[in-house]
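Only a single protein chain was left out; the remaining protein chains are all shown in position.
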Amino acid sequence: MSLTVGFLGAGFMGRAHTHALTRLPLTDDRRVERAILLGRDADRTAAAAEHLGFDRATTDRAEAVTACDVFYVLGPNDVHAEASVAALDAGCDVLCEKPLARSATEADRMVAAAEDSDAVTATGFNYRWVPALRYARELIGSGEIGTVRRFRGRYLQNWLLDPDAPWSWRCSADRAGSGALGDLGAHVIDLARWLVGEIAVVDGETTTHVDHRPAPGGTDQRPVTVDDHVSAELAFEDGATGQIECSRVEPGRANDLTVEIVGSEGSIRFSLPRLNELELVDADESGVRRVDVTGPDTPGGERWWPPGHVLGWDHTFVAENAAFLDAVSEREGYTPDFATGRAVQRVLDAIQASAKAGERRSVHSESRRD
Amino acid sequence: MSLTVGFLGAGFMGRAHTHALTRLPLTDDRRVERAILLGRDADRTAAAAEHLGFDRATTDRAEAVTACDVFYVLGPNDVHAEASVAALDAGCDVLCEKPLARSATEADRMVAAAEDSDAVTATGFNYRWVPALRYARELIGSGEIGTVRRFRGRYLQNWLLDPDAPWSWRCSADRAGSGALGDLGAHVIDLARWLVGEIAVVDGETTTHVDHRPAPGGTDQRPVTVDDHVSAELAFEDGATGQIECSRVEPGRANDLTVEIVGSEGSIRFSLPRLNELELVDADESGVRRVDVTGPDTPGGERWWPPGHVLGWDHTFVAENAAFLDAVSEREGYTPDFATGRAVQRVLDAIQASAKAGERRSVHSESRRD
Amino acid sequence: MSLTVGFLGAGFMGRAHTHALTRLPLTDDRRVERAILLGRDADRTAAAAEHLGFDRATTDRAEAVTACDVFYVLGPNDVHAEASVAALDAGCDVLCEKPLARSATEADRMVAAAEDSDAVTATGFNYRWVPALRYARELIGSGEIGTVRRFRGRYLQNWLLDPDAPWSWRCSADRAGSGALGDLGAHVIDLARWLVGEIAVVDGETTTHVDHRPAPGGTDQRPVTVDDHVSAELAFEDGATGQIECSRVEPGRANDLTVEIVGSEGSIRFSLPRLNELELVDADESGVRRVDVTGPDTPGGERWWPPGHVLGWDHTFVAENAAFLDAVSEREGYTPDFATGRAVQRVLDAIQASAKAGERRSVHSESRRD
Partner (left out) sequence: MSLTVGFLGAGFMGRAHTHALTRLPLTDDRRVERAILLGRDADRTAAAAEHLGFDRATTDRAEAVTACDVFYVLGPNDVHAEASVAALDAGCDVLCEKPLARSATEADRMVAAAEDSDAVTATGFNYRWVPALRYARELIGSGEIGTVRRFRGRYLQNWLLDPDAPWSWRCSADRAGSGALGDLGAHVIDLARWLVGEIAVVDGETTTHVDHRPAPGGTDQRPVTVDDHVSAELAFEDGATGQIECSRVEPGRANDLTVEIVGSEGSIRFSLPRLNELELVDADESGVRRVDVTGPDTPGGERWWPPGHVLGWDHTFVAENAAFLDAVSEREGYTPDFATGRAVQRVLDAIQASAKAGERRSVHSESRRD
């Protein structure tokens, strides 16, 4: 099997997905040709293409989307919709990084374009591919913790704690849609829906603790028009409730995504800094069991190493790419797809609206469980 | 210095305060005579008085409150107000366990009686006397974590997780006022106000996961008319926000009170199962520092042991009793007093009202910081 | 039941045992009169007696041991033997703090005096009374971890890390016998024998990292003639092996006693800073289970509080005193007694001899398992 791929974006996500693609042949005998890299600056894009092993570079989107089977949208949030729709229109299968869009309305356009096509789509919720979280979902599904009653999710980062950390597009409502909410909350809401179920009502609070930041390389201050902290209470359709919190200004936490699912007969806790572990509580036995979720018998672990040989953050991208490209090859559905991304976005929009109005909001959704 | 004390209640709290009183002479040369124990059943009260070292027992409240300098109200919530007012009217100083009352209205009567007297009053918020939490408060007060932005508080227990755990007065709204909210939330809200400041607005959710329970020793089911789970978002007057959660049905957590205070320059985390430790984050240094708060240089530690000789839960009662009886002897004010207990109750009432109404509620308070 | 007790020593151990005695009436209806306190300085001893609630003070040992039923030897190691023998000769039951003696030879004299009497004796190995460690022993005894193969024990402290920490009798071979070995190693060896079994061969290393220290309150340097660090490999009689290490110069560890027992089917780990917890491994299930050993169903927990209400270091002294005084009252044997203390001392002596000779040493013992 062989596929050609094109990327929009050669930054953090471009590198992460390229690393993932290089490892695929060793995990499943798949050949993926990195055909074309799309960027804005010709010289820099050419250099990046060389470094990341792409056959060629371009600054012409039309050229890019016609030169590959599968297109990856890895740029800033404000290009997600336009680039994804262009790629879909050109017949590409598309993986778009999260958050899928800046708003549910924008996501609607993307889902419509996907539905008008035969494409396989993906939203880049890579944490679904952490073996420990897949194992957690299996445990929940098999009734190990009884009826789920409570979801707790926190995603805490510190990269904007320093008021002198420079402004970027991630600080702009126009370009990013929202701040911690879309960037970090998207992951937490995706996991909440995936692990527990559809969310019916939200009650959110957003804050911007640092509302101006220096321009990159400069001294003039630019306004921060997005939140750097968000919290919300959730009500799930099936009766469970939840609490989430996301921050870009949490001291000492570089990248701490922690989720806990509490049921009538047990609970499960995962924390990203200890990605290979789960904490399990079984109401019938005493204490908290810390389990290493490593080795070939764990979900997704069959492609890696013997027990105790820990995986890292980037291993999630290998699994994600393998599953997505499998679906592409087999012309089957993939989840989380664009519809999933939109369903998450609807919850994010509802949280933002709730925070603005100071009152609870329903998630008006035709969103489906996936 | 010598004082006579009377107790209402010889159960869990009666034992805890008795243990505390026995140790006082060794920590501060104070002599406290356990003069009289008040109970409902003459025989059992006499036996308890013998065991706990009280000079005599009675079932007559009037006799009890006239037979001592200081009266401890340690019975169920529904006797707090009546017994406290009786003791105040009889000229006693009064320590009443938490929650001070079943409602702010009931607490108003108690505060009024206290104000009409010269009495020293106390509400039994014993966790203020954990050395690690006192140290946390010192750090916050000295600006170590910058401006406080966020409070997180959870108090999780599992004693009602089993649906067959028997009904008790703690399951009755009439007798207890509320469930997890009053029993556990009172501690969390007290710590929130003590560590961060006054609470202005709340947004609460309450749930009763198990709504019938077998009568003690029997098989017929009685209705549970209080919550067994509560969560709330808090807005503090000074701009910080917070999130709390309390549960009696959390698998695997016998008694897990965890609070975290996050500021612009650091954070502090305390968890009751590791009562001698704090986790400190300083935004200027890397990582999380786990500190043992033991030894004579820690707040309250001067009465105990060398560093590393850990304290337990009941040591908080020794410190609480010492401070309260100091205030009694010196005729000085003590905090947390009845007014503090009422201020906490106002927040609890607002959470309950918010949960019922499904919308945010202001805490209508003349409550003061203490 | 009523007993009179006398103490030699009103320092750290004097205070710890006094606190324990004050709580006994509340745990088992026993009345213990603190009759007489023996010290070297009349004024200071009188003040201490007043503070600790002793009826009177004396500087005359003969007077002390004739004025009480039970005598506690809580002074420096160099008075253990002489005071214990005097008390035994006077007909007292005797509790002596650990290490029982400065050498096995000295311990022989104490055991001989005990055997010549009808006395109940005790060596102050208080850690045997930690509920978590008692539970560990039960688990081992019931075969939960299969055949024991390995013992790991570390007792690390930092109070002599600073080279300017003042010299004390604990730095003198004449007065203390040894350093970290006797002070900390005695506890570790006692636990090793109690949890695993008799020790046959040792292979030890001792070091003195700081060999001079300033005189207390002065500037002249005094020689440190004992070890501040010791390690040893152990071979148990039944085939298990072990490794121990003790230090007074370990950075950051105020009082860290950690033991781990590894069997063919599981393992158990205890660490004093988290005195209420055990870590359990069952080879048949995945991961490490962290168990809170609190509540009335745990060994010794019946005298304390509901689950999750953590105990501290000094609770071990209450249990120890209760058990010892029970044995005194019932005229039954108590362990760990003087013979136990001697058996431990024989291992300590063998470690010291091994370290000196640079080769393995048998523990020449008629020592018995207890």
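A, B and C label the chains in the order they appear, each numbered from 1.
Following the convention adopted for this analysis, a contact is a pair of C-beta atoms (placed from the backbone, for glycine too) under 8 Å apart; a residue touches a chain by one contact, two chains touch by 3 or more.
Since this is a predicted model, take the numbers as computed values, not measurements.
Peer 1: Which chains here would be touched by the one that got left out?
Peer 2: Result for the missing chain's touching partners among shown chains: A, B, C.
Peer 1: If I consider the whole complex, including the chain that's not displayed, which of A:A42, A:A215 or A:A254 touches that chain?
Peer 2: The missing chain is touched by A:A254.
Peer 1: With respect to the chain omitted from the figure, which of A:S103, A:T123 or A:Q157 is a touching residue?
Peer 2: Only one of A:S103, A:T123 or A:Q157 touches the chain omitted from view, namely A:Q157.
Peer 1: So which of A:L3, A:A16 or A:A49 would be touching the chain we can't see?
Peer 2: A:A16
Peer 1: Which residue numbers on subunit C touch the omitted chain?
Peer 2: Counting only subunit C, the missing chain is touched by 145, 149-150, 152, 158, 161-162, 203, 205, 207, 209, 229, 231, 233, 235, 241, 243, 245, 247, 249-253, 262-267, 281-283, 287-288, 358-360.
Peer 1: At which residues does subunit B meet the chain that is not included here?
Peer 2: These residues of subunit B touch the chain that is not shown: 280, 285-292.
Peer 1: Just the residue numbers, please: which parts of subunit A touch the chain that's not shown?
Peer 2: Subunit A touches the chain not shown through residues 12, 15-16, 18-19, 22-23, 25-26, 29, 51-53, 157, 159, 253-256, 272-277, 292, 294-295, 304-315.
As a convention for this text, only the chains that are shown with their structure count from here on.
Peer 1: Indicate the whole-number Å distance between the mean C-alpha point of subunit A and the mean C-alpha point of subunit C.
Peer 2: 55
Peer 1: Need the CA-centroid distance for the pair subunit A / subunit B, whole Å please.
Peer 2: Spacing between the chain centres: roughly 42 Å.
Peer 1: Could you pull out the residues of subunit C that touch at least 2 other chains?
Peer 2: Where subunit C meets two or more other chains at a single residue, that happens at 292.
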